[in-house]
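A selection of the complex's chains, in situ.
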Amino acid sequence: MEWDWAFVWEIMPTLLEGLKITILATILGAIVAAFVGLVLAIARRSPNRLISRPVGFIADFIRGTPLLVQLYFIFYVLPDIGIRLSPLVAGVIGLGIHYGTYTAEVYRAGIDNVPRGQWEAARATNLSMRQAWIHVVLPQAIPPMIPALANYFIAMFKETPLLSAITVLELMNQAKSVANSSYRYIEPITMVGVFFLVISLISVIALRFLEERFTRADER
Amino acid sequence: MPSPIIHIDNIIKTYGPLTVLDGLSMSVMPGEKLALIGPSGSGKTTILRILMTLEKINGGHIEIDGEQLYHMQKAGGLVAADERHLQKMREKIGMVFQHFNLFPHKCVRDNITLAPMLTKGIARAAAEARAMELLDMVGMADKAKSMPAQLSGGQKQRVAIARALALSPKIMLFDEVTSALDPELVEEVLNVMRKLAAETDMTMLLVTHEMGFAHDFADRILFFDKGRIVEEGKPDDIFRNPRQERTQTFLRKVIAAGHRV
Amino acid sequence: MIDWSGYLGLILQGALVTVELTVMGSALALVMAFAAGLGRLSRFAVIRMLATVYIEFFRGTSIFVQLFWAYFVLPFAGITLTPLQAGVLALGLNVGAYGAEVVRGAVRAIGREQHEACVALNLGRYHRMRHVILPQALPLMLPTFGNNAIELLKGTAVVSLISLTDMTFQAQVVRAQTGSTLIPFATILVLYFAMATAISAGVRWLERRAARGLDGVRV
Amino acid sequence: DEAKLETLKAQGFARIAIANEPPFTAVGADGKVSGAAPDVAREIFKRLGVDDVVASISEYGAMIPGLQAGRHDAVTAGLFMKPERCAAVAYSEPVLCDAEAMLVKKGNPKGFKSYADVANDQSATIGAPGGGTEEKLALEAGVPRDRVIVVPDGQSGLKMLQDGRIDAYSLPVLSINDLVKKANDPNLEVIAPVQGAPVYCDGAAFKKGDEALRDAFDVELAKLKESGEFAKIIEPYGFSAAAAMSTSREKLCAASN
């Protein structure tokens, strides 16, 4: 079977349509992950063991099991208890929760890396707990986290093809659909690979920039 | 005779199996300048941190300016203080740390204005004017817009002192504020503190290993060992004629190590 | 009546395939991680470039694309792999690319001083790596390798998309045959988690062993 | 070429692709593959001197590429003959015939009778296996791409219909019946056959170039049909032997709809 450029151009609009969904799912998933991660990180720091322990276990469970199976679960099992999500929403939630367990670790490390002296100085200047978080700790904790968070953002982007299993018409699903009706796999799958590679390479460059920008600012 | 501004009554502090303070009591009069000296691990830092409410106590009572620090009146009885009470009490106390603990993400001026604006609701303009006054006093007015990372250790410590002063506490705690500094930078910080001691009637508690400075600075010296006050008195008495064996040994060692007394 | 024990047997058969994929994939990943990780530190520009291209390519494209490539496109180049081979190849190369960065990072984390001590003792490049740098770098790599192995385990679920009868795929079959969604999926979730837990426990055991020689303290 | 059959004989088995779709295929609790399509294939290969078949379950969309990539020796999966498929692979004579059906909610609330009805209802969505005949038929009837939901397998389609994610799910009649039987859900209704959709028959599909093997397969298939054993194998699964015998590859591949 030969590589057919004409066919590539023919399927390009369809693939771009899928790419749009892929990017949308990634961005929405990242927002959910950023939020879920923060909640998990704070819950895991809770002095109340009835909160921190179960949350810790659930996070470990989610991190130890495949996203694909979790997606099936969200999409096909949750409706049994009355939760019916559209494919894209189910996918975004699945991605968000799965990667939230990763970002939680990033938050945790970032917060732990703020020296204890900073908490104490906040105390000694009589800032309240909330003020200490907002004005002293988070502004110092977040910049060093950004490269690590961006890393997961990229990883998540590369896992979006899983959403095809729950009928989201993202890039991979469009490619498969094209392949299914044309019986040609080489062009669509290769083009998907090219898209991923190009976007990943761009992100890697952006990531380098972020790393430089945010690790330099971290002098004390 | 006025009543003491700090009254520590029989406090106990343990870390796991280790009892650091075992029934310590002491009083400080308003405006007094006190130096705490003693061997490493004797509990000097611990007592300052307890006064700053950075540590919890396991027993005893502390009264600051006529009010209980770790307890409060409620429903007729004395109960453990809540965060609100602590926050109110902290207004009276400021602390300067060995490692400065400046906020690295804020410029010198914002380090100083942050707390007054947030905790006292002082307007930015007023807070900044006051910050500039204080920076002027510690000789750092020209660095108001610098970031902490651009300062030397001595400069950082002077900013930290200004930051603590900005809240106008009645009591200032200084924990080995020069021991993280290069030798040639120590003097600039001590000068600021001398000036401070001379110009204000703030109550000051100072932990230091600089015996010479303790001597010049303090009205009264407390010598700590193993979580207890072994000896106290006027600087001249303590340094020239220590009565306790342990004080003598300690001073002899410190002098041998080259510290001037 | 549905023969659940029979279908559980099917899922366990799938679990065996999953374990097989994980073990063989990890072995390939380990080899690639060292080859490419050390390759990136090579003094020969060509080797450095090859290693970099490998790493960026496999980290850049998605595992799915790699899998579909290995399964559907390679045959046109005359290389027909069984689904198991294609799965091991894609997973191993993919995770190996991530592992390579771990190897490189750990080797670089061993300070310049250790390299210089080796030069002063006239140890050649190979000896330096083999007897001084790698033994110290290995304990640094272990925790991340453990995480990578778990990522690989989870990645095996993806091979169900190329019809390899792993655990996830068998769960799909059981679902089609019995009409129940909850039971097969809940079962495999628990099985995956058990496997992940076993991996972390194994890695922690290795870490303890590796740390023993160092007495927990670095110089 | 002639060598293909010899190779298969020598290795003792043929690799066939099947779908995860009862009753075309069934997997027993013991893992044994049965179902109408594999059973016929197994019998014929046995007669050809190939002792066994090794079945691997595959997506519909992946079957023809898999055949072309040399992953399978034959596809026996209810892959219905259509002219463009006939161009892509070498089909045997017809084996299993079935009409198309749609699964809808009880009472057929949207009143579907044909794919065109789905196309005309702007809000209607229809589920179908990716790369399968039903997807093609729906698209050809004018249902836009974004309203044809590609569903990975029968259970998923059933579930999505029950959950209200799709309005109709289309599969061959017998597949739908099997699904409904397992689901045992009184809120579902089967519309069969779908109006305007032809009756389709599948055949064993071989790679282009393996016509010799296909021809050998045809010879044995004809004998099997003749002897009545063919009916014995497929009728228990619900398929009609008469339907398969009343038509031919030539007719099906030439059909222009």
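Per-chain numbering from 1; labels A, B, C and D assigned in written order.
The definition used in the following text is that contacts are C-beta pairs under 8 Å (C-beta built on N, C-alpha and C of every residue); 3 or more make two chains touch, one makes a residue touch a chain.
Predicted model, so just to flag it, every value in this text is computed and none were measured.
Student: What stoichiometry, expressed in the displayed chain labels, describes the complete complex in this file?
Tutor: Per chain kind, the total copies in the file amount to A x1, B x2, C x1, D x1.
The definition used in the following text is that only the chains that are shown with their structure count from here on.
Student: So which chain ends up closest to the centre of the protein, judged by Cα positions averaged per chain?
Tutor: The most central chain, going by mean C-alpha position, is A.
Student: I want to compare two interfaces, A-B and A-D. Which one has more contacting C-beta pairs?
Tutor: Answer by contact count: A-B.
Student: Quick one: which chain's Cα centre is the longest way from subunit A's?
Tutor: Following the centroid criterion, the farthest chain would be B.
Student: Centroid of subunit A to centroid of subunit B, CA atoms only: how many Å?
Tutor: 47
Student: Quick one: report the Å distance separating subunit A from subunit C, using the average Cα coordinate of each chain.
Tutor: Taking the average C-alpha coordinate of subunit A and of subunit C, the gap between them is 21 Å.
Student: Mark out which residues of subunit B touch at least two other chains, giving numbers and ranges.
Tutor: Counting only residues that touch two or more other chains, subunit B contributes none.
Student: Would you please write down the residue numbers of subunit D that are in contact with two or more other chains?
Tutor: Residue numbers touching two or more other chains: 65, 69, 152, 155, 159.
Student: Taking all chains into account, which pairs touch?
Tutor: Here the touching chain pairs work out to A-B, A-C, A-D, C-D.
Student: Over in the complex, which subunit A residues touch subunit B? Could you list them?
Tutor: 115, 117-118, 120-121, 123-129, 131, 135-136, 139-140, 219-220
Student: Which subunit A residues qualify as touching subunit D in the complex?
Tutor: 1, 76, 79, 84, 86-87, 165, 167, 169, 173, 176-177, 179-181, 183-185
Student: Spell out the part of subunit D that touches subunit A in their complex, as residue ranges.
Tutor: 60-61, 64-65, 68-69, 88, 130-131, 135-136, 146, 149-152, 155-156, 159-160, 162-165
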